[in-house]
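One chain of protein is taken out of this complex; the other chains stay put.
Here is chain A:
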Amino acid sequence: MKGQQLPLAVALRETSSFASFHAGPNTQAVSTLRGLLNPGGGLALLLHGPAGSGKTHLLQALGREAASLRISHAYVHLPSHLAELPEALAGLEARKLVCLDGLDEAPLPEAGVLALARLIDAIKSRGGNLVLAARKPGHQLQFARPDLATRISACASFGLRPLSDEDRARLLMLRAHARGLHLPDDVAHYLLKRLARDIGSLLEAVETLDRASLSAQRRLTIPFVQSVLLRA
């Protein structure tokens, strides 16, 4: 163990912010989302994209920015409140911005579907902003009642497109930088070739490498990364 620095048990959690999101081909979606924080508003958006495409990150980033601007807002991960959705959604229409995540991660019970449909009506009637996030695009979403599906079809829909390899490499470098870690270009591309390509796995690897680099007091080089990943 000599020479090794013990990393803290709690890794620093990167906060979800717009700065730590690499928009790549999704700049329009990101800009529209940020535009919701400008005065005016009254927009309803649907962000859709597969797991790991950054929906939750963006919703939470929007919440953070809203908080810093003292804009009243709410974030609800719907699948975590399946049994009491009407209660979890009650009163949210009074917020200027409401973000509802995980629309199609689990089937919503009928009472929740209706509560959600009413909430959407109430937010729109008050001129509030609404952002919904789902894995599938609007026309593929199915609910216990059609009332919700048609309301969602009235949202401006933005699909989050997968990042290109170049964008992925840039994202890894950006996230490493946010942790105070220098990830050279060649190492980032090495990771892309060797690891599962979904963003979640890649970011986990950055976290592992951060710990290992801190512990071994080594910079990130291909041989070092090789040795760490072999161990993992």
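Assume a contact is a pair of C-beta atoms (placed from the backbone, for glycine too) under 8 Å apart; a residue touches a chain by one contact, two chains touch by 3 or more; residues count from 1.
We adopt the following convention: contacts and distances are computed from a predicted model.
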item: Missing subunit (named according to UniProt) among the choices "Chromosomal replication initiator protein DnaA", "Branched-chain amino acid ABC transporter permease", "histidine kinase" or "Cell shape-determining protein MreC"; value: "Chromosomal replication initiator protein DnaA"
item: Chain not shown: contacting residue from A:51, A:111 or A:196; value: A:111
item: Chain not shown: contacting residue from A:66, A:108, A:191 or A:205; value: A:66
item: Contact with the hidden chain (one of A:155, A:172, A:202 or A:225); value: A:155
item: Residue numbers in chain A that touch the chain omitted from display; value: 28, 31-32, 35, 43-45, 63, 66-67, 70, 72-77, 80-81, 83-84, 86-88, 92, 94-96, 109, 111, 114-115, 118, 121-122, 124-126, 137-139, 145-147, 149-151, 153-159
